[in-house]
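Below is the structure I would like to discuss, written out as structure tokens.
Every protein chain but one is kept in place in this view of the complex.
Here is chain A:
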């Protein structure tokens, strides 16, 4: 049996298996996009799945621009959708 964790996406609770990535948890919850692009305001979610493309950026516990495909889920984690947040540095 795998452990379940609960997290929230824009305030809505979703469950995931411990050890999954945020991107996988969102995918399993039927959520396929969680930010919009700067220029065309187009929806984006997972593309490369391995940390290369930066399409999947999401705000995790208040930290903007995290790659959903790389960050592992944690119980109580707060995810927020939105545009790419402009910050002075990348990372």
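Rule of thumb we're sticking to: a contact is a pair of C-beta atoms (placed from the backbone, for glycine too) under 8 Å apart; a residue touches a chain by one contact, two chains touch by 3 or more; residues count from 1.
FYI, contacts and distances are computed from a predicted model.
*Asks:* Look at the options "AttH domain-containing protein", "NADP-dependent aldehyde dehydrogenase", "Sulfate adenylyltransferase subunit 2" or "NitT/TauT family transport system permease protein" and return the one that UniProt uses as the protein name of the missing chain.
*Replies:* Checked against "AttH domain-containing protein", "NADP-dependent aldehyde dehydrogenase", "Sulfate adenylyltransferase subunit 2" or "NitT/TauT family transport system permease protein": the hidden chain maps to "NADP-dependent aldehyde dehydrogenase".
*Asks:* Footprint of the hidden chain on chain A, which residues?
*Replies:* Where chain A meets the chain not shown: residues 2-3, 17-21, 23-24, 27-28, 32-33, 37-40, 42-55, 57, 60, 66-67, 69-72, 88-91.
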